[in-house]
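Every protein chain of the complex appears in place save one, which is left out.
Coming up: chain A.
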């Protein structure tokens, strides 16, 4: 089960500069674990205390996973996972 993961500029230090990488899994959590296995350090930038970090937005295809089960969001072969830095502040 391969999905394409689009990596934002700020996290490309973990992917050797690559804009997108392949990963496997049937849930977002599995995809992130697979990313971590090949690109160490990514998981800590995405997950904090068992849920998605507030500093990132993660989309499966066009859907923000915050509204689709978070880390348990399901992914299937051929899906695109897009990671963007959340733009926010006070």
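As a convention for this text, a residue touches a chain if its C-beta (ideal position, glycine included) is under 8 Å from a C-beta of that chain, and two chains touch if they have at least 3 such contacts; residues count from 1.
Throughout what follows, contacts and distances are computed from a predicted model.
Peer 1: Looking only at the UniProt record of the hidden chain, which name from "Multisubunit potassium/proton antiporter PhaC subunit", "Proteasome lid subunit RPN8/RPN11", "Quinol:cytochrome c oxidoreductase quinone-binding subunit 1" or "Branched-chain amino acid ABC transporter permease" is the right one?
Peer 2: "Proteasome lid subunit RPN8/RPN11"
Peer 1: Give the residue, chosen from A:49, A:62 or A:77, that touches the chain omitted from the document.
Peer 2: For the chain that is not drawn, the touching residue is A:62.
Peer 1: If the hidden chain were put back, which residues of chain A would touch it?
Peer 2: Chain A touches the chain not shown through residues 8-10, 55, 57, 59, 62, 64, 66, 82, 84-90.
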